[in-house]
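Shown here: the complex without one of its protein chains, the others still in place.
As written, the chain order gives the labels A, B and C, with residue 1 at the start of each chain.
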Amino acid sequence: MSVLVRISQGALLSDRLRHIPSVAPVLQQVGATLVFEGIVRATELGRAIRALSYEAYEPMASNTLTELARDILCKHALIAITVEHSRGEVAAGERSFRLAIESAHRKEALAAMDEFIDRMKRDVPIWKSAIYI
Amino acid sequence: MSVLVRISQGALLSDRLRHIPSVAPVLQQVGATLVFEGIVRATELGRAIRALSYEAYEPMASNTLTELARDILCKHALIAITVEHSRGEVAAGERSFRLAIESAHRKEALAAMDEFIDRMKRDVPIWKSAIYI
Amino acid sequence: MTIRVLIFGSLARELSCKDIVIEVSESATVSDVNHALAAKHPLNAAFFQSARLAVNHAFAAPNSPVQHDDEVALIEFVGGG
Partner (left out) sequence: MTIRVLIFGSLARELSCKDIVIEVSESATVSDVNHALAAKHPLNAAFFQSARLAVNHAFAAPNSPVQHDDEVALIEFVGGG
């Protein structure tokens, strides 16, 4: 039952931030791991872009992401949530967002992921702007 | 627009099978990567288990997975699907199944993943049995 | 003709065997195979009557013909993942 949130400068690393609960009885209940990565596409509204630039209003962005993760964790009875988000420039083809969910079963992980991202896009003060070529 | 299916002996490796389309214009449209991993839990119906043993009826299992992946790819307009499944014994805590989806957006990846796994559990001739401690 | 229907998983464990051998006519269909399975296992007749069968590694419709050298398999209680 744990939550980790990190907003960091630039593109995310290709390896996800590891954050598996170390308590053995909990770990043994993990039956599903679901990882979503958001990647900057090379076009925005049909125009070629070089990068997206993300602006986060801190500390509200981190606080809101953490509250959202805790709320989703409890609501869907998940085991762990790890959220990584970029700020600043992320080039086309690079990762800007990663959400990893550990749970007992698949269904709650999928439902939680969908709800998390919908609510993030509504409530978390992070803005993006396209940097055209 | 590509599909890769592999059924292999024992637990899956921790690194996913890489299978990104090499055609640049397609690759540049990938905005979402969704990876699900199924992990053998340490209990089954409340009893401690050492492992699950998977039996695949081949070549029907691989054929059915491939057909299913192609169908889901077209239906949800995905960019790529990679499916990995174990046969034989997989110890508790190890991975037995991985489904990776690349798509332009998140919504179709989540919908495709849910539908894929539901249909796999109904139609693909793979059976599992618990090996108790 | 004799048809050997392959079985798997919990069904194979419950019956302690890997196949069920039945006799059907030379012009038999998949549906006739289901009937013969149900007749051989009357306690589970409803299950065998509607169980999905694969012929030569593909799901087969009830009216598909079955040949003596076809590989027939009963595909139920699957659960990969």
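Here is the rule we use: contacts are C-beta pairs under 8 Å (C-beta built on N, C-alpha and C of every residue); 3 or more make two chains touch, one makes a residue touch a chain.
Please read these numbers as outputs of a predicted model, since none were measured by experiment.
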TODO: Could you run through the displayed chains and say which ones the absent chain touches?
DONE: A
TODO: Among A:M60, A:C74 or A:I133, single out the residue that touches the unshown chain.
DONE: A:M60
Open item on the list: I'm checking contacts with the chain that's been left out. Which of A:R47, A:K75, A:H105 or A:K121 qualifies?
Closed with: A:K121
Task: For chain A, the residues touching the chain missing from this view - done: 38, 54-57, 59-61, 63, 85, 96-97, 117, 120-129
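We adopt the following convention: only the chains that are shown with their structure count from here on.
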Open item on the list: Based on mean C-alpha positions, I'd like to know which chain lies farthest from chain C.
Closed with: A
Open item on the list: From the mean C-alpha coordinate of chain A to that of chain C, what's the distance rounded to whole Å?
Closed with: 48
- [ ] Go ahead and note the Å separation of the Cα centroids belonging to chain B and chain C.
- [x] 27
TODO: Check each residue of chain C and list the ones that touch at least two other chains.
DONE: 81
Task: Where chain A touches two or more other chains at once, by residue number - done: 106
